[in-house]
Structure formats: C-alpha cells, structure tokens
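Of the protein chains in this complex, all but one are displayed in their positions.
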Amino acid sequence: MSRGIAINTAVLALCLAVPVYAHFAGEPFLLTLATRAVILALAAVGLNIALGHGGLISLGHAAFFGIGGYAMGILASHAQTFTPIADWPLLIEGTKSMPVIWLVAMVTSGLAALVIGALSLRTSGVYFIMITLAFGQMLYYFAISWPAYGGEDGLSIYVRNGFPGLNTLVPMQFFALTATVLAAAMALAHVLGRSAFGLALNAARQAPARVEAVGVRPFRLRLTAFVISGMITGLAGALFADLNRFVSPTMFSWQLSGEIMVIVILGGVGRLFGPLAGAALLVTLEHVLGGVSDYWQVYLGALLLGVVLFARGGIIGTLAGRDVAHG
Amino acid sequence: MLLLIEQVLNGLQFGVMLFLMAAGLTLVFGVMGLINLAHGSLYMIGAFAAAAVAGATGSFLLALAASLAAAAAAGALIEVAVIRRLYDRDHLDQVLATFALILIFSEGTRWAFGSFPLYLDIPAWLSGPVSLPGGIEYSRYRLAIIGVGLAVALGLYLLITRTRLGIRIRAGEADREMIAALGIDISRLYTLVFALGAALAGLAGAMVGAIQSVQVGMGEPVLILAFVVIVIGGIGSVKGALVGAILVGLTDTLGGYLLPIAFGQVMEASSATAIGSALASMLIYILMAVVLILRPTGLYGARA
Amino acid sequence: MAEPVLQVQGITRAFGALVASDNVSLDLREGEIHALIGPNGAGKSTLIALISGALAPDAGQIRFNGRDVTALDTVARARLGLGRSFQISAVVPEFTVLQNVVLAAQGAAGHSYRLFRPALKDRSATSSARAQIARVGLEARAAIPAADLAHGERRRLELAMALALKPKAFLLDEPMAGLGADGTAQMTTLLETLKAEAPILLVEHDMDAVFRLADRISVLDYGRIIATGSVEEIRQDPEVRRAYLGADA
Partner (left out) sequence: MNKLVCAALAVSLTAMAPVAALADGHGGVKVGMITTLSGGGAGLGIDVRDGFMLAIAQSGRDDIEVVIEDDQRKPDIAVQLADKMIQSEKVDIMTGIIWSNLAMAVVPSAVAQGKFYLSPNAGPSALAGAQCNPLYFNVAWQNDNLHEAAGAYAKSAGYANSFILAPNYPAGQDALTGYKRMYDGDLAGEVFTQLGQTDYAAEIAQIRNSGADSVYFFLPGGMGISFLKQYADSGVDIPVVGPAFSFDQGILQAVGDAALGVKNTSQWSKDLDNAANAAFVESFQAEYGRLPSLYASQGFDTANLMLSALETASPSDQEAFRAALMAADFDSVRGDFAFASNQHPIQNIYVREVVREGDVLTNKLVGVALEDHGNVFIDDCKM
C-alpha cells in the first residue's frame, strides 16, 4: 500500500512541477502540452471505469469524445454567428459558457452511450470490441459527410469559451480548470469504485454468474458503467475541443479510441492514477520521439509491445505490484 | 435494369474481396481465440510485395505469388515473435499488442517504400471489359476477382472438411486441450493457421492493389469492414464470413447507388445526393446493429 | 397441507437427441432437506440449471413460493428468494471474503445501484455479511482475498454468500465436493442447522452425507426420476439399487 501511495504522490508531484516550471521558465507551450495530457487523462478516466472496473473493452470511446467535442463546436459556433440552433418547437440558442457546454456534452454523450451500450452489451468478448469499434466508425463517417457543421473540415471556434470568474485564454488558468475537472472526475471514479455499485460492477467482471445469483443483472450494471464512462469521456471531448478551439471528425477516429485505450493500459488498468500517468507518458513520448525521427511511431509501437509483453499492469502496476489494484 | 445487375456484380466483387480478409480473421479467432487488429497490415504487405515484384519482373502472376509468400512469411514471423505470447492473454492485451504492430508495420513500410503510393496495374490479359449475356459490359479483372474469391471459398471449405489439417483446425475450434491431447504439435498448427490467414489477406491486398492505390494505411478501413463482416456472420464461422461479406458488399454498393436515387424522388437533387450518400456510408453499420438485435452472436455464430 | 416451497412439474429439456431432463417432477417442502442423487451424466446439472433459471425448459412448469417462475431468469428467481451455491466455486477471486458476502447482502437488499456510498460502509449489508461469515466459521479470514482461500474455505464462503441472500429456499450444488473428512463433517452440521431457516434442495455425491442429512431423496437416472422417498425407502428400492447403487454394491 505504501508503495502505491508513494507512486501516486510522485505522479502528482510531477503534475505540479511541470506547470510551475513552465510558468516560471516562460514556456507556455509546455503548459499547453500539460493541458493536453490532463484532458486525455480525463478521457481515459472515463474509459477506465468501463474497462478497469467493468471489464468492457470498448474500442469506440472516440465516439463519446467526438460527441462532446461537437457539442462544444455546435453550441459555440452558433453563439459565434448569433444564429439559433433551432427555433422550433422551442428556441435554442448557442452558448459560449463552459458549464452549459459541459452539461450538454455530458448529456448527449451519455445518451449516445446508452444507445450504443444497450446494443453492444448484448454481446461480449471479441464481439463487443468489434461492435464498439464499428459504432465509432459509423459516427466518424456520419460526421464527415454531414455538411451542416463543416464535414471533414471541422469547425473553428475563434475564441476559447468562457468560465465564470476565469480568463480561459490564459494558459495557466485553462490548465488549472482542466486539472480541477480531472481531479473531480478522479474523485468520482474513486468513490464509484468503492461504492456498492462499484463492488457489484467489479464482481460482474470477474464472476457474472455469481452476480446473477445474488439477484443483480450484470447487463444493467455494465450499461450504467458504460453510460457514466461515456459521459466523462464526452466531457473530455468538450475540453479538448476548447483546448484546440477546433473540432473535426478526427475526434471520432478509431486511432483516437486506440490512443485512449493505450493511455489506460500504459498507466495501468483499473488504477486510479493510471490514466494520469499514462497520458503524461504518451504526450511526453509524442513530443520527444516526434523530435527524434519522422518515423517515431515505430518506436512508440515497439514500446507499447514491450509494455504488453513484459510489463503487464502498466507503469503504476509495475512499480506498485498488485497491492493497490482497483484502488 | 442493366445498371442494377452491374451494381450487383460490383457488390459481389466487393463482398468477395472482404471475404478474403474476413476468412483469415475469423479462422484465427476460431482456432486461437485471438483478435488481430494487425490483419490490415498483412493486407498492405501483400499489396506492397506485389507492387515491388511486378515493378521488378513485370509479371502479374509472380506478383500474386509474392504477395502470398510475403504476407504468409510476415504472418508466420509475427506469430512466432509476438502473437504466440498472446494466446493466453485476455483480449485487451491482444488489442493493444496488435495495435502496436499496426504502428510498427505502417511506419516501417513508409520508411522502406517512401510516402508516395506505389504502382501496380492490371495485366494486359485481364484488362478491359467483357460482354456478358444480356448486353452487360463488365470488367474482366473484377470478374476474375469474383472467380478467385469464390475459388478460395471453395478451397477453404474443402480444406476444412476434407483434409487432415482441416480436422485439426476443427478440433482446435472445439477444444484447445483436446488437440494437444491428440498429440498434435499445437504451436506448429497455430503458426500454420495464422500464416494461412495472412496469405489470404495478402492476396486480397495484391488483387485490390491493382485497381486501387498501393499505399500505407490502405489496410485499416478494410480491416474495420472485415470486423463488421465477421460480427454479422458470426465469429469463427468461415461460412458466416462468406455470407456476411457478400451481404456487406451488396448493402454498401447498392445502398450507395439506390439511396440517393430514392431521396431524389422526394427532394432536390444535390441535397438528395448529399444526404443519400451520408446515409449510405452508415448503412452497413445499421445492418450490423439489426443483425445483432436479432442474433447477438451473428448469423452463424455459436450460441452463447 | 401448505403448497411446497418449490415445485417442479413435468420438466423436460432436450439437447438434440439427448433428453437431459425427461418429465421430471419433484418438490421441496418447508423445513426439509431434499437430496437429489444419481450417477454421473444422470442429468443433475441440467436439472439444477433448469431450477435456477440458467436454462429454459422445453415443457413443464416450475413453481416457487406459490408463483409460476418458469418464464423468469436466474436474476428474477434469485430476487424471489432462491439462493444457490455453485458446483465449481464462483466466488469473486479478487474480493476479500467480506467483500464477497457484502456483495450478496447488498444484492439481496437491492443496494447494488448505490453509486456513492462506500460498499463497506453500508451498515445493514456489512453486519449481515459478518454474521453469515461467523456462521460458516470464516471470521478470521474475512480480510483475505478469496483467491487465497483454501478449497474448503471457499466452499464455506459459497455457503455464506447463499445465506446472506436470506433465501426462501437453498439450491446447493455439491457443497461437500473436494472437502476432507473434517470439512464434510463441519458442513454437515452446518446444513442441519440451516434447514430450519429454509428448505434445502441438495445435490451431492457423498452418499454418507446424503443419508445422514436428507429427509427425502430423489434419484435421477437418464434424465428421469426413478424414485422419491425417505432414506429408508430409497435404500430398499430395487430399481435404485439396480440403476445406481448396484454399481457400487
């Protein structure tokens, strides 16, 4: 247990050190990178609930990431051009307010997760992987060929959306905002993991027949987890869109689903701090290896392969041993 | 009407090509229980090998042979080096490891062959149209693809039902411990099955490469379609892969052709084409969802 | 006389040509242990699956607590109060003993969708869980992951989980399997005290235990019930001797 705490503290210390250094060294770009890592970590916290606790290997989480992103893009683009989204049956205006955007992003991605989950969870194992992947592709193609919001070109938002009391255009403030959201999501994930629901969900992953025998439906547990998971990833999508001030169908791409999953696994499946560690590592690798070679993805692939074959449990798992799994 | 028949042939050709991809995936899953995302890379390797050999020798048949050999060799190599360690792992590890293989293969190929698409053309003896009964002009090469695909399907059927290897494959699908108990060298069987699946993917890549472009990343869109195919057909079932592939091929081709026309009846032409093609691009996924609602393990999948 | 707690009427289930349960009827009455025995392949597992709801019958009816449950699935039957243990231990390996039993207790209490309160702070579920753990004698092992338990301990954990459901009937699938002499004796004592709470349908291979515990015995052979009666009646039944005990005698 103590080693687990030590490692989590180290991860946190790093999360503190980077922005502080970036700030005083006058390297705002480092802060942008750190914000990116935090947002990807948030997406991975979402996936980790489905994957780590529920055992649901979703290769289609980019669907929720993209929906969150488009929720932001659509609301903000209407606000930017002062056109209502709908004027019948009731008037819906766009908005540049982050809290409203977040709410819409979470509700829409949650609804999408409900539909996709209800269909996909009829299956299990490999079927589930392939079906979630296919649903993600479906939305990808839809986003590309739907002309109203930019199609493949995506949507640009010229000014970052606002949050009451903050100037989100200041990198440090936006970073702090995303870090706070991540902290809240991690706290939620922690509470969920220890709750009665979390207990039943984890049991359904390991011994579904037993869960049925105590009168609980694994399907409903999994669907609930999938929806919560999709909502958090959707929120991450809205933040990611705000970081880039841009949304496009690539947010729906299956490579992105793979990337979120890679983050979860690099960090350690089912570990509370896994997503943060994994995202920090992936963003660092992207940045460092990208500077070394045009073919840096070869190295990234080799590294991933090494982790899967030889370092099961990811960074935190390898360093901490088995004592804090699902903690 | 003639156009419709021609589109049906096109759908059939597309389906047959998907079958070549899906057959390997479904065999590997059925026998070894492995989900292989890198199957699309083997398709790409087949196409690149064919383009390289065709460029050097000018012979299309040699190029096809090279695609089979290169993809089978690459398949055997990754089976021995990587995949073998994944059979006892859960699907999550398999997904991640084979995702890593995609990165390595894609960027490795780009490093070796450069960023520009490679050239591979239809041989003279297969190019041009042929007249079918009823006055349809149809590409000779596409007919050849349909022929090869159906021949492979027949060959696979015979292989699985009539040969010693087929018996072992079926035994492996039924019970992994059993074939070990029968004294069959299980690791050789696995390498063989994996290489066979890889060779089929490579063949598909080479044949398609001649009418499309041979480039890095060509495998992944086909891979995802192949997933849709085997989800519809039922994982592990070669028959399901054939039926699913043809269903997906026809749905995609006919949907892309008929939907814009259907929308054109009720709305203005250019928005009809836009909406029609947007919907057509989602059609096979909708088909998949419907199949799943009716039969969660696919058309020919084992009942859970 | 009141209706039996569990009543199986003319249940039939076939797998292709093999009729695994052939027009089976049996009942379980308040306060009794009803043992189900039969040689390997007689169809005991199929019958358990049919009663628990894991399999749907081709024909026949199952009534539980005065209600037709034939169309209900495992979960619904569990909620009505059918508590079961598994032939092969199906405890949650990464959970501690306490977590496993809390899972059952909160399931019975309908608390499994509480998203925020920590499971182990659910007073009613944990206190009920601790009581059941004490009954099966695992208090000292409550904080041990189930994966690290000895085989006999895991069988007792199974039983504790069934107990925590506060069921109206127990369906116990070979609770003695793999236990040593001491373990079997402990389990036998435990089951004797249990039947006062809820009747037990007991599938068991250990004949000594069955003959000591059972109030009634049904013998299954080739998917059919060939005899039902008291221990003495079954001992004497010629058909049972021929079909089943005959092999041993």
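For clarity, chains are labelled A, B and C in written order, and residue numbers in each chain start from 1.
One rule holds for everything that comes next: contacts are C-beta pairs under 8 Å (C-beta built on N, C-alpha and C of every residue); 3 or more make two chains touch, one makes a residue touch a chain.
A quick note: this is a predicted structure, and the numbers were derived from the prediction, not measured.
Q: Considering the complete complex, which visible chains touch the unshown chain?
A: Touch partners of the hidden chain, whole complex considered, are A, B.
Q: Can you tell me which of A:36, A:53, A:78 or A:271 touches the chain that was removed from the display?
A: Of all options in A:36, A:53, A:78 or A:271, contact with the hidden chain holds for A:36.
Q: Touching the absent chain in the whole complex: find that residue among A:85, A:100, A:118 or A:176.
A: A:176
Q: Considering the whole complex, which of A:6, A:20 or A:115 touches the chain not shown?
A: A:20
Q: Could you pull out which residues of chain B are in touch with the chain that's been left out?
A: Where chain B meets the chain not shown: residues 2-3, 6-7, 10, 13-14, 106-107, 110, 114-119, 121-122, 127-129, 137, 139, 141-142, 208, 210-218, 221, 253, 256-257, 260, 269-270, 273-274, 277-278, 280-281.
Q: Touching residues of chain A against the unshown chain: what are they?
A: Output for chain A: 8-9, 12, 15-16, 19-20, 23-24, 26-30, 32-33, 36, 141, 144-145, 147, 150-154, 156, 158, 170-173, 175-176, 179-180, 182-183, 186-187, 240, 244-246, 248, 250-251, 290, 294-295, 297.
FYI, only the chains that are shown with their structure count from here on.
Q: What topology does the chain contact graph adopt: line, ring, star, complete, or other?
A: If you draw each chain as a dot and join those that touch, you get an open line.
Q: With centres defined by CA atoms only, which chain is the most remote from chain A?
A: Using the mean of the C-alpha atoms as each chain's centre, the farthest one from chain A is C.
Q: Any idea how many Å lie between the Cα centroids of chain B and chain C?
A: The computed centroid separation for chain B versus chain C comes out at 49 Å.
Q: Roughly how far is chain A from chain B, going centre to centre by Cα mean, in whole Å?
A: 31
Q: Spell out the part of chain A that touches chain B in their complex, as residue ranges.
A: By the definition above, chain A touches chain B via 51, 57, 59, 119-120, 122-127, 129-131, 133-135, 137-138, 141-142, 144-147, 254, 258, 261-262, 265, 269, 295-298, 300-305, 307-309, 312.
Q: Mind pulling up the chain A residues that touch chain C in the complex?
A: Touch list, chain A to chain C: 191-192, 194-200, 202-203, 206-207, 209-217, 220-221, 224, 325-326.
Q: Name, in rising order, each residue of chain B that touches chain A in their complex.
A: Touching chain A from chain B are residues 29, 35, 82, 85-86, 89, 91-93, 95-97, 99-104, 106-108, 110-111, 220, 224, 227-228, 230-231, 235, 274, 277-278, 281-282, 285-286, 288-289, 292-293, 296-298, 304.
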